[in-house]
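Have a look at the structure that comes next, please.
Note that one protein chain is taken out, while the other chains of the complex remain in position.
Here the chain labels run A, B and C in written order, and each chain numbers its own residues starting at 1.
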Amino acid sequence: MQKIKIGIVGGTGYTGVELLRLLAHHPHVELHAITSRTEAGVPVAQMFPSLRGAVDLKFSDPASGILEECDVVFFATPHGVAMAQAPALLNKGIRVIDLGADFRLQDTAVFEKWYKLPHSCADVLKSAVYGLPELNREAVRQAKLIGNPGCYPTTMQLGFYPLLKNNLVDASALIADCKSGVSGAGRKAEVATLFSESSDSMKAYGVSGHRHTPETVEQLSKMTTQAVHLIFTPHLIPMIRGMHSTLYAKLLPEAQSMSNEDLQQLFEMTYASEPFVDVMPFGSHPETRSTRASNMLRMALHRHGDTVIVLVVQDNLVKGAAGQAVQNMNVMFGFAETAGIDMLPVMP
Amino acid sequence: MQKIKIGIVGGTGYTGVELLRLLAHHPHVELHAITSRTEAGVPVAQMFPSLRGAVDLKFSDPASGILEECDVVFFATPHGVAMAQAPALLNKGIRVIDLGADFRLQDTAVFEKWYKLPHSCADVLKSAVYGLPELNREAVRQAKLIGNPGCYPTTMQLGFYPLLKNNLVDASALIADCKSGVSGAGRKAEVATLFSESSDSMKAYGVSGHRHTPETVEQLSKMTTQAVHLIFTPHLIPMIRGMHSTLYAKLLPEAQSMSNEDLQQLFEMTYASEPFVDVMPFGSHPETRSTRASNMLRMALHRHGDTVIVLVVQDNLVKGAAGQAVQNMNVMFGFAETAGIDMLPVMP
Amino acid sequence: MQKIKIGIVGGTGYTGVELLRLLAHHPHVELHAITSRTEAGVPVAQMFPSLRGAVDLKFSDPASGILEECDVVFFATPHGVAMAQAPALLNKGIRVIDLGADFRLQDTAVFEKWYKLPHSCADVLKSAVYGLPELNREAVRQAKLIGNPGCYPTTMQLGFYPLLKNNLVDASALIADCKSGVSGAGRKAEVATLFSESSDSMKAYGVSGHRHTPETVEQLSKMTTQAVHLIFTPHLIPMIRGMHSTLYAKLLPEAQSMSNEDLQQLFEMTYASEPFVDVMPFGSHPETRSTRASNMLRMALHRHGDTVIVLVVQDNLVKGAAGQAVQNMNVMFGFAETAGIDMLPVMP
Partner (left out) sequence: MQKIKIGIVGGTGYTGVELLRLLAHHPHVELHAITSRTEAGVPVAQMFPSLRGAVDLKFSDPASGILEECDVVFFATPHGVAMAQAPALLNKGIRVIDLGADFRLQDTAVFEKWYKLPHSCADVLKSAVYGLPELNREAVRQAKLIGNPGCYPTTMQLGFYPLLKNNLVDASALIADCKSGVSGAGRKAEVATLFSESSDSMKAYGVSGHRHTPETVEQLSKMTTQAVHLIFTPHLIPMIRGMHSTLYAKLLPEAQSMSNEDLQQLFEMTYASEPFVDVMPFGSHPETRSTRASNMLRMALHRHGDTVIVLVVQDNLVKGAAGQAVQNMNVMFGFAETAGIDMLPVMP
């Protein structure tokens, strides 16, 4: 099989370097270009010594046109960048996977409210597919443009999905108490995420409003006829990678007779054929490290009376970002869905 | 003022050594005895070099009778120990502060269910005072025997109290999503709390049932005429000290017209004169490190529609254990309530 | 190519589970047996959820004879175990790779002094090959029995080798100031390696004498005609994986005219064809994380007058243990040396 050519825009952040780690050994791809205006000419492995001997690329100037030689371009950039550059690439028949927020929200008014930026290509946006393969595989297969989900939204959607889809819980009273490792904040020089600030301590943040709420609500709303109301409380945890979402949902009266076994079976059947979703035995306590550096997401059910608690863990940089993007690429190009992303979690 | 004599049973764990740190410089006390059967004769500072030059005591054999020379004895022991030894001390007029669970629950049936141990002194238990000074100061002042609260229950009670006391929220739908540093698991040789197991990872635990639930429910029930139902979900976080409780409560219909300012004012007034409770501005995100190594507990309010979210942080070993025990001692003996425990948090 | 059958003795520790991670996806092997007396019958993935879906084995009773069905058996056990069981396996033509200390030291008197245990199979020991492929590849290729090097010794040998081999430094004045992540202490329930004990702190240990000194001295002595004297100072660092050795050696008078470029070239040429040794540019500061979860060892040179400083980093569980063991197996069986162990380091 001929290898496809990969371009990456914004390879100096954590999702960018994680894409490099995953794609450098992917059997069906060839890293062709990685762009950075500020680092043009610098060998990637000079910035990231972990890639010495494995990635020979240098950063290219985005203006060089090299991205147009690719089959697919990943944007691992702050919002606004993909929006500006994707249309031209799409016009040339190049597929685009945006790991940022530009193509996640179909409602541009909502986008503009949360991202303080007018959406510059609403028409292109309409063709974008929300890239959560487990819930959206067929659309991903046909897609030219993917809006890759946020890290938190991935856990919330996969955790609530079996409950909402089957109309078992009150969609107006969902609570997601979520915890993320610090790499989720990106590789930006900021005081708040210095080691001495965020180590040996934790806090909630964005409790009054976080950009992942509208994205999640838009998607959850597709699963149910009920109106969705979600309370989403993110917390910053002193670990590099890892995300733990603790989801609370109230069973509707007609579902309260379901046994724990019924619920467990429902979840297991929903994800039975998914290579990257692991439903653990009822009452388990998944650890984030059981997914570290892998594309696996694990979940487990608990119950208190009429409240179902779903514990969901993933690596925020893999299933929550770069791994999911590669999974989407695999589906789009007809590769084995696990190609290049079947590495086992690193433990300890 | 003459100094009172202190005895500590079980000084080899984290709450024990924290008591030593706090009491070694307390202006009104003298460390008189610290017992450990296995370490008798060993200088305390040999086991804990942080105390070299500050604590000259050696561990004593508990059978030596030295505890009977004390004015007050702290039990920093697993459950069952205080129950066995406290009655004899109390009979001799010595006051007892138990940092374990033996004297926290008045309902012995509940105690026996959760601790798998018959309660051996139900009569003495009746005289025990639950040592949360902010809610129980007068009783503490008169007490001979204190059941010092658990770490999680301290945060849940102080966070929910203004809401329940004023009958503002639905007591049957309380959720406490709580996160604790690893020192809460104690200084026991166990695989699960090894550095390589609990670092750079997190998990929930005891979601199906944790001993701090019955204790908290018993106390919350005193605040309200409603029946209390609490979902309590503890999580283990890779930090040494620190506890963050994220509390969710639903406003009752008659309280839904309250403004955020009304709620904020209620909390501020409730704790206005408390030296160790800090109500931060509405919408704040307290960090656990803002209480590190100090007896301060901080909280902040948020709101989503009819749901009030209270974020509460403390150092689990200080306000959640040893510091609160010293605070109780100060109240019992008429010392300034802040004596010996007014150290500022360590930041960074 | 037919797959060889793998047996692992002692799969419940960190080197054992790391072997499983590496071998589960190795293209030329099949995991056949993993033994544990205490865990017999338990699925491996129940103890290590990171392996769910990837490893279906259960722990076997070592007495079941299942190891005799294997082509190669790895011992990831405390010292003494391999010594007792290896001879019988070797007699049946099964190759043995011991990750413990039983077959590292040829001098049994030294072994017995440091391990407080008589060596029970001195004859078999004579046939053991010290498994550092970079320095010993031909012998490894022929070996039936491998003593896999300790983690510290790997860094010290590879770092000092070009200097000693070429007789450039005073072998009687070598200093190795080494730092290890906590996983090096193993997966044993011990107070000293609890999260709350070894996090946010560091210390030296074994400064007066450590078992890796005699092993290293025995090997360094083969590189030079000088008498070797080594000061080895290990430190425990609050990180899960990772080892950083800071090596100091004094140039002999006849070598003091060498330029930095000469030294650099010597190191680069020495390791030019090694897939797992990376000589970074002169004056670099390698980070341990640039090797995290990979089999790569990186080093860089510095110089102060007549003192050469070599900075060496590796993942103590991979190149320092399980990865090196698989590398040895690859060499022994004629597989590509990088087969199954070419995963890229995890960053961040």
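Here are some notes:
Just so it is clear, a residue touches a chain if its C-beta (ideal position, glycine included) is under 8 Å from a C-beta of that chain, and two chains touch if they have at least 3 such contacts.
Computed from a predicted structure; not experimentally measured.
Looking at the complete complex, one finds that the omitted chain is in touch with A, B, C.
When the omitted chain is restored, the residue from B:Ile8, B:Val29, B:Met202 or B:Ala293 that touches it is B:Ala293. In the complete assembly, the contact with the undisplayed chain comes from A:Glu190, out of A:Asp107, A:Glu190 or A:Asp262.
Among A:Asp102, A:Glu134, A:Asp200 or A:Asp315, only A:Asp200 touches the chain left out of the display. Hidden from this view is one chain, which touches chain C at 175, 177, 179, 181, 196-197, 199-205, 207-208, 229, 231, 233, 235, 237-242, 244, 246, 248, 283, 285-289, 292, 302, 304-305, 307, 309, 311, 313, 348. For chain A, the residues touching the chain absent from view are 14, 181-183, 185, 187-191, 193-200, 238, 240.
By the touch definition given at the top, chain B reaches the unshown chain through residues 14, 17, 21, 24-25, 48-54, 183, 187, 199-200, 240-241, 278, 280, 284, 286-287, 289-294, 296, 298, 342-348.
Simple rule for what comes next: only the chains that are shown with their structure count from here on.
Distance from per-chain Cα centroids to the pooled protein Cα centroid is smallest for A. Both chain A and chain B derive from one sequence, and where they touch, over half of the residue numbers involved are common to the two copies.
Chain B and chain C have centres, each the mean of its CA atoms, that are 46 Å apart.
Between chain A and chain C the centroid-to-centroid distance comes to 36 Å (mean Cα coordinates, whole Å). Distance between chain A and chain B, defined via averaged C-alpha coordinates, is recorded as 39 Å. Looking at chain B, one finds that residues 181, 196-197, 199-200, 238, 240 touch two or more other chains.
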